[in-house]
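Dropping a structure here in structure tokens format, bear with me for questions.
With one protein chain removed, the remaining protein chains of the complex are shown where they sit.
Chain IDs A and B follow the sequence of writing; residue 1 opens each chain.
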Amino acid sequence: MEGPSSTRWRIAAGPGLFRLALGSWTGVVLAFLYLPVLVLVAYSFNASRLAVVWEGFTFGWYREVWGHTPLLQAARNSLVIAVVTTVVAVVLGTAGAWLLHRYRFRGAGAIETLVAIPMVMPEILMGISLLVLFATAGMPLGFTTVIVGHVTFSFPFVLVAVRARLRGLDPALEEAALDLGATPLQAFWLVIVPCLRPAIVAGALMAFTLSWDELIVTFFTANAASATLPLRVFGMAKVGLNPMLNALSAIFIVATVAFVAFSAYLKRLAR
Amino acid sequence: MNTPTLSRCLLGAVLALSAPAAVRAAGVLNLFGWSEYVPQTVIDAFTKETGIKVNFETYSSNEELISKLVAGGGRYDLVQPSDYAAEVMIRQKLLAPLDATKLGHRKNLLPEFQKRPHDPEDKYTVPYMSGTVGIVVNTEKVKTAVKSYREVFQPAFKNRIVVLNDNREIVTWALYTLGLPINKIPKENLAKVRPIIAEWVKLVKVFDSDSPKTALLNGDVDLGVVWSGEAAILWNQHKKFQYTIPAEGAHQYIDVLAIPTGAKNQAEAHQFINFILRPEVSKMISAAFPYTNPNGAARKLLTAAELANPASYPKGGKIETFRDIGKTAADIDRLVTDLKSAK
Partner (left out) sequence: MSGVESAGGARRAPGWRAWALLAPLLAWLLLFIVIPTGILFVYSFCERDELGRVVYTFTGESYARVFDPIYLRIFGWSVGYAALTTAICIVVGFPVAYQIGRARDPWRHRLLLLMMVPFWTSFLIRTYAWITILKQEGLLNAVWQALVPGHGPLDLLYTPTAVMIGLVYAYLPFMILPIYGSVEKLDPALIEAAHDLGAGQLRVFSAVIIPLTLPGIAAGTLLVFVPSIAMFAITDLMGGARVPLIGNVIQNQFMQARDWPFGAALGMVFMALFAVVYWVLGRWREREEAAG
């Protein structure tokens, strides 16, 4: 929505000083968020094996990461798990938020409380109880069990974010769509979901981040084939975090940024 | 998100998910061990020689190992508990007896690591690596001699000390200073060490069991009571970090290899254990991780520098292993938690 409304935003946002302050504050916060990232990238070039002492510049760790199959495999697993988790969590969370918002279900309070429980449940409790469940059900550990665990603790975040946006949504929108002859499903998919997009994006980002870095629940629900990056990384602290891990993180950051830049470029080409 | 990439990711995920569960093929070994304790080079060498594929899962504490085994049942063929954890597992009948005929290289082990209290007949376990818990000092910052727990926990060192984040260890050190037994801990003894630990907790800057060397390397602390492995790495980094066994007594741990009951690939597991016991393989492990090697034949192959490391091969001192203490573990946890959270 560019053009007139963005002009109105500029007016609406008030005097230039306010906008300047806002912009600067965002810059400060982003700098705060990136400070450790810069440090960790710097140390990926550190010749010393022990990442806390600086001993000279080298590309060696990047070379080593490239050949380290278990680590790359773990990174691949983490990525696959995080993506699938995000998709399932978004579907479950968005649908759940919409249904709970639109309909007066009996026991809605209980349902919503249950949804919030994984947010408060300590990870060790979730991990062990899920493992006992899977073991009793005779289900072998692997990608499926890990993803189940990850979705369980991340979909509430999606649901809460989408619900918050629904709270401010004009009910007239859906009514108008229905009046114009849409089925409830069409109204949902074609009218409501686009309005919810920012909240869905927010929820998806949260779910992905939660899944990517999770350790304890994953420990109890994974097997060797589905080992994730945090599982491999955590034990490495014992002999000193290998700068290989810094290199891997740096590679991932560059890859993400490049991916985004590339897709933005493609979008611009398509226009 | 770019749709083609997303669908490719999903496809990959679906394929991964629909892959059949691990089949009990001959030529597979499911190893569950400490992270960073079995070098990848050793695993690769084993696979190259025998053709057995190794599925390596990791944990970072004995209790994680026990929890996962107890909650999920054994799908592992080989595990790596510490001595007291092995003792618990033997008594809970979680470990299978070993076939001594398949472990010909066992004779390479030094006698002081055999027939230990956790497994008096060496029926279930084979020592892997060993170590102690002792005092490490940054001799550039600390000029006085520090040879006992009492000398570590002095007001002069307030806020400059790192210790393990292990409640049982802390209680053990306090018990040692009073000359009390460390493996039979009645409630009166806990009450006796309480004031000592209360004082100690106030002097400690960092509690860290995963990487206490970090604080020492960073210069945020000057001395501490840590694993010998950590101290060995420190010493390799800079000789200013000196390690000593405390005069009152120290905890020695022996990490072992064992086979869980119901393991499906016991033959492969035995092969792996025997492989590890070879001196040249054991030497590879020592080269990667400077712990105390219980393999006498391997020690002969070590370099002078490795043998000179005071943390890897400390001289003398009164050392004991942990035994399982049952419900006292809960009392210890409560005691130290209480003292730590008091302001």
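Keep this in mind: a contact is a pair of C-beta atoms (placed from the backbone, for glycine too) under 8 Å apart; a residue touches a chain by one contact, two chains touch by 3 or more.
Everything quoted here is computed from the prediction, not taken from an experiment.
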Looking at B:E57, B:D208 or B:D255, which makes contact with the chain not pictured?
B:D208
Residues of chain A (touch criterion as defined above) contacting the omitted chain
1-2, 5-6, 8-9, 11-15, 18, 22-23, 25-26, 29-30, 32-37, 39-40, 43, 51-52, 92, 95-96, 99, 101-105, 109-126, 128-130, 132-133, 148-149, 151-152, 155, 157, 160-171, 195, 198-199, 201-203, 205-206, 208-209, 212-213, 215, 229-230, 233-234, 237, 241, 245-246, 248-249, 252-253, 256-257, 260, 264
Residue ranges of chain B at the interface with the undisplayed chain
61, 63-64, 66-67, 70, 88, 91-92, 165-168, 204-208, 214-215, 218-220, 324, 326-327, 329-330, 332-334, 337-338, 340-341
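Keep in mind that, in the parts below, only the chains that are shown with their structure count from here on.
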Where the CA atoms of chain A average out and where those of chain B average out, how many Å apart are those spots?
34
Can you name the residues of chain A that touch chain B in the complex?
50, 52-53, 68, 70, 79-81, 83-84, 87, 128, 131-132, 134-135, 140-144, 147, 219-220, 222-225, 227, 231-232, 234-241, 259, 263, 266
Which of the residues in chain B end up touching chain A in this complex?
1-2, 5-6, 9-10, 12-13, 16-17, 21-22, 30, 34-37, 40, 55-60, 64, 67-68, 71-73, 75, 210-211, 213-214, 217-218, 229, 233, 237, 289
